[in-house]
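I have placed the structure first, in the form of structure tokens, so that the comments after it can refer back to it.
For subunit A:
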Amino acid sequence: MTEPGILQVRHVFKAFGGLQALSDVSFSVPRRGIVGLIGPNGSGKTTLFNAVSGLFPPDRGEIVLDGRPIAGRPAWTVARRGLVRTFQVIRVFGQMTALENMLVAAPGLDARAEKERALALLDRVGLSRHAREYAADFSYGMTKLLEFARVLMPGPSLVLLDEPAAGVNPRMRETLWSIVRESREAGTTFVIIEHDMNVMMTLCERLTVLNYGEVIAEGPPEEVRRNKDVVEAYFGKTAERAER
Partner candidate 1 sequence: MKESLLPAALAVLAGLAALLAYAALASPYLIAAGFTIVLFVTLSASWNLVSGYTGYVSFGHVVFFGIGAYTASLLAVKGGLGWPAATLGAASAAAVLALVLGSITLRLKGAYFAIAMLGASEAVRVAASTWESLTGGGSGITLPNLLSPRGAFLLLGITALGTIVLTYAVAQSRFGLHLLAIREDETGAEAMGVAATRAKTAAFVLSAVPAGIAGAANAWHINYIDPESTFPILLTIQMIVMTMLGGGGTVLGPVVGALLLGLAGEFLWARFPFIHLGLYGLLIVGIVIFIPEGLLPRLMARGILPRTRRL
Partner candidate 2 sequence: LGPAALAAEKPVIVGASISLNGAYARTGEYQKRGYEMWVEDVNARGGLFGRKIELKYYDDKSNPNEAAKLYERLITVDKVDLLLGPYSSPVTKAAAPIAEKYKIPMVSTGAADQAIFRQGFKYIFQTYTPENFYMDGVLEMASKAGYKTMAAVNEDTVFAKGTAEGGIAKAKQLGIDVVFREAYAKGVKDVSGIILKAKAKNPDIFLGGSYLPDSTLLVRQAKELDFNPRVYVFSVGPGLPDFGKNLAKDSDYVFGPSQWEPTLKLPGAQEFADRYKKKYGDEAAYHAAGGYGAGQILEAGIRKAGSADREKVREALAALDTMTIFGAYKVEAGGLQVKKIMYMTQWLNGKREVVWPENVATAKPILKAPAWKERK
């Protein structure tokens, strides 16, 4: 218990009707870290992101960002405190150009610098050619990339990525992960949901595993990978393959 992490989630519960989507979830994210959140489909990962980012309040529990409680605060205040996220089911602004999409997320201090930064980010994810096209005309993967670039636009301190690489071409995925590494070096913290285990093993310092809304394991990737419960609930044969 040295320096407290940038984000603490303590005893969070969330139910939908009869379904307990999160039950007593606690975890914490160290500053400037890359933390992975994994778990079978429907285990509550996206729900946890939603609760943390202020899309809806948790039923119970505490969420602390940078020492300040944020549970139940509206999404935009959370975002202005430096926590932004991407969506698993993409949410770009279709009738706006890629560039405008980027600028919505800008802090609005220096218009020219922000525009340059936006273009540079779009370039990184291979969309500079499409900067002035409407996002509605993008292919699935292109929208994912746009959303990824957009989330970095405000210079956030904590980024939640919900399957950012799903539907993204393997080559572009590598770029994407290297951007994550670079941003971490520059001081940004990441929490990532991703099903590509090869990536998660090398990218993340810690993994938290959810199953049926509960944390069933937590720790460094190597350790988590060997956890029997996790193997059974999540990896299946992939784990064996990764061992080989």
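Regarding candidate selection, all candidates are chains of the complex that A comes from, given by their letters.
Here is the rule we use: contacts are C-beta pairs under 8 Å (C-beta built on N, C-alpha and C of every residue); 3 or more make two chains touch, one makes a residue touch a chain; residues count from 1.
Since the model is a prediction, treat every value here as computed from it, not as a measurement.
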{"item": "Candidate touching subunit A in this complex, from 1 or 2", "value": "1"}
{"item": "Interface residues, subunit A side, partner candidate 1 - complex", "value": "53-55, 74-77, 79-80, 84-85, 87, 91-96, 100, 103-106, 108, 111-112, 132, 150, 154"}
